[in-house]
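Working notes for the structure below.
Of the protein chains in this complex, all but one are displayed in their positions.
First chain written, first letter: the chains are A and B, and each begins at residue 1.
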Amino acid sequence: MSTDTNTDSTRPTATDETTEPDTVVDDPVLEIRDANVTYSDGDTYVLEDVTVDIDRHEVLGIVGESGSGKSMFASALMDAVPDPGLLTGGIRYHPPDGETVDVLELSDEELRKFRWEQISMVFQGAMSSFNPTMEIGTHFTETLKSHDKHVSEGMEFARELLENLYLEPERVLNSYPHELSGGMQQRALIALSMVLDPEVLVMDEPTAALDLLMQRSILGLLEELRDEYDLTIIFITHDLPLVASLADRMAIIYAFQFAEIGERDAIIGDSAHPYTRALLNATPNLDAPLEEMQPIEGEGPAPVNVPSGCRYHPRCPLATEECRTVDPPFAPIDEASDHRTACHHWEEAREEIPLNFGEDAPDAASVDSPRPAAGSTVEDRAVAAGDQALLSLDDIEVHFEEQQGLLDRFRGDPDVVQAVDGIDLDIHEQDLVCLLGESGCGKTTLGKTMIGLQRPTGGTIEYRGHDIWEAKDGNADIPYDEVRQALQIIHQDPGSSLNPNRRIVDILSEPLHHTHPNIGRAERRSRMHSLLERVGMTPAGDFLDRYPHQLSGGEKQRVALARALLMNPDAILADEAISAVDVSLRIEIMDLMLELQSEFHTSFLFISHDLSNARYFAEHGDGRIAVMYLGEIVEIGSAERLIHDPRHPYTEVLRWATPNLDLDAMEADDPPIRDIDVPDPVDPPSGCRFHTRCPVAREACTRDDPELLDVDGGDGKAACFREDPDHEYWESEPLEGAVEHPEEFAER
Amino acid sequence: MTRTRYEPECDDGTLFLVAGDDRVEIGAVDDVVDAVGNETFSIEYDEKQRTQPWLETDEGVLDVDVRETVTTLAHTPETVADLREYGMETDAYGLPTRTVEFANVVVDILSRQGSESEQ
Partner (left out) sequence: MATETDSSSEEGVDWRSDASAEEMTRRERYGEFYRRMVREPAIIAWSDLRTRVGIIILSVYLLMAALDVFGLWRNPSPNQAPRLLPPFQNWAFPLGTTQSGVDLFALIVDSTPFILLMVLAGGVWATTLAVMVGTVSGYKGGSVDTAITSVSDFFMAIPGLPLVIVLAITFSPENPILLGVILTINYWAGLGRSIRSQVLSIREESYVEASRTMGSSTFRIIVKDVLPNIMPYVMVNFVFAARYTIFASVGLYFIGVLPYTGQNWGVTLNNAYNQGGLFTMQALHWLLVPIVAIVGLALGLILVSQGMDRIFNPRVRTRLSGESESIEGEDDTTAPPGGMV
């Protein structure tokens, strides 16, 4: 393959002759040339001029925000662009032996064979692509049959794959799809995608619906699969640090084009494109000092509205006149390098935009430490001052039994199955508590119980000293309306948190109808108007008359936040409220919530499965993180202490699962747990509920459930026998597979 | 781990879930079909989903025969234990509650697959 350099000052367009990429890829398995995907008779590009080689046996991580064209790239690789999209350009596939295949020239039948046999894909919606009436095993045999493969040999391989993915082959093969947890389904899909022994595995946000811990565990497994079966993996995600642990090379997609591509270490440590650098700085992670994290202003463009010149210029701090008019070529940054970027000013970018982690960054420890180590959280101050708690939970239990309709149980939220067990917790004025844990741990149930949406089956919950449920039944001193006004919620899914049939103006009128029933229309409108502007939606007048479907995910969450704030609440439950928002916007929304917290004198209950988000919140708001596992709080304390001095082994696991950008510590290693899957919450393990997965569990852990006790030499509490040096734990035998110290586990 | 499932058995038009000696009456197959609402349940897959090799469908729509599904699909002991909580005496809209709940379980299993948008 020739490697002529392309010195044009403008990016080649689709009409130019085919251009060779400048990358130095010796043995490409896929060559993509000028790939374009257009809609509306070629007017709208959703993938533009993508020219890239994919090396055999590499892991290429592709990162882009939602709506950037990254999924379209995945579809293009398999020539599976959704109608009426039109894919042009060239995609050539080089099998290990045999003739080069021009993917776009294949007939329908050839294409059907080519997909899954040569290139297979696991995509986000794959988890609902099963046939619900067939067992998983039948999915395997159908797949083998439809590609004329030998079934019993194929099933042998399938069992091997499942075993490598830490699944029990017989059990999984005999299960129906709905009987498996999300993490198991996803691993079964990976095995299905590999059963025809493809060369290339395309993974398009395969783990986005899963918990962080499961995502990281699956990534570790992928690494092993790649080595064992000589795979080439293309991993597409919005989550930069996640793929960084796995990738050899990384590419960044912005506004339907590649913005940068290069070796992983070069992209993370020495990126050239301002967008990449901003994205890295906007990513919540555990290494960067909090003060340095900053959002990227604005949002990526829609395909109908792509800026001229460099597409990133409206959001770029370094943009010049040249950037506004001339589209920068996607060129190598120096002759011999395979690091390519599309920026006129990449040299300036490296100087002007320092990265907030790694070597460039100020020493994380020194930045973190100015905060007083103890007595710094809102709780400590409130307790010291003897203030009455805003919300007080006493031995709260929530059990779902017969009354719970089956339909409700199965729908989406697995928390519903899970009981919350014996939780004591006080929330103070302007407090901030993050509930952290895997799905099914009961964090949503607990959160809803805290704001009086879920009636506990045991224990009491008090609002300013008044029992909420007594108030609801009319037996307390305060009217229930007051409780209802005081405790609000922001939901996880921006898509369903706003009524699709009502305009924003009507949605926001609802809270005002409660708090200010007597104000006039003009005043109502002006209140909404100014609050919308406050939450960053300008010009507010335009937004008021829109329907929710006309807003982006981030905008919907802002409206949901504004709606909650218009109630003048004392506490807001934010249930994974930013997980559906783009990475570059997360910090902005979190900052907004934190700012509004002090402006409105509100407490926040923040539910998350991501320690780095929880840390951002808890540290900025002087709050606490409560780690939950199977309905219990296993550790609680300041973010600072939980991250630097975790006492419960489960907290350590979550810390492991949190991606970071530290190149030295990045390689995906095995998770420090004995079992990837969470036990069935319907029938939790005896004793300490974590003992089935705990790396340091011993005999004693199977008998008694440790209590949540104050930790020595730090703030907060932990529920682990290891905190007590005299506990019988130390005398009892380690369980099978467990080790003496958590650190040994990785080396095992 | 051996997983015993409750297999459906049809006795003179009445559906039972059976594991060993344990027989749980679900109700008339016709009633189950009535409660599901239709003889066929259509699952629509999006364009990416329909490329899956095990899905050989016309236009990405899988038509599931409800009658066949309820008489062949086995269920977990947990599901059956839940169903057992509901009575067989006529309650919800002229159909036994357990029959209706069973139909809900089936509909839920079926509706978890397919593209998100159609609901």
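The definition used in the following text is that contacts are C-beta pairs under 8 Å (C-beta built on N, C-alpha and C of every residue); 3 or more make two chains touch, one makes a residue touch a chain.
Just so you know, these numbers come straight off a predicted model, no measurement behind them.
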{"item": "Residue among A:160, A:493, A:645 or A:724 touching the omitted chain", "value": "A:493"}
{"item": "Omitted-chain contact residue, chosen from A:117, A:591 or A:680", "value": "A:591"}
{"item": "Option touching the unshown chain, where A:100, A:501 or A:518 are the choices", "value": "A:501"}
{"item": "Identified contact with the non-displayed chain, of A:28, A:241, A:440 or A:511", "value": "A:511"}
{"item": "Candidates A:580, A:627 or A:697 - the one touching the absent chain", "value": "A:580"}
{"item": "Residues of subunit A (touch criterion as defined above) contacting the omitted chain", "value": "39-40, 44, 46-47, 65-72, 75, 82-85, 123-125, 205, 208, 238, 256, 299-300, 302-304, 405, 407-408, 411, 451, 453, 480-481, 484-485, 487-489, 491-502, 506, 510-511, 513-515, 521-523, 525-527, 529-531, 533-534, 536, 541, 546-554, 556, 560, 563-564, 567-568, 580-582, 588, 591-592, 595, 599-601"}
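FYI, only the chains that are shown with their structure count from here on.
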{"item": "Whole-Å gap separating subunit A and subunit B, where each centre is the average of the chain's CA atoms", "value": "33"}
{"item": "Subunit B-touching residues of subunit A, taken from the complex the two chains share", "value": "75, 78, 80, 82-83, 115-116, 121, 123, 125-126, 128-134, 138-139, 142-143, 146-147, 168, 171, 174-179, 192, 196, 402, 405-407, 409-411, 682"}
{"item": "Partner subunit A, residues of subunit B touching it in the complex", "value": "1, 3, 43, 45-56, 62, 64, 69, 72-74, 76, 78-79, 82-83, 85, 101, 104-105, 107-110, 112-116"}
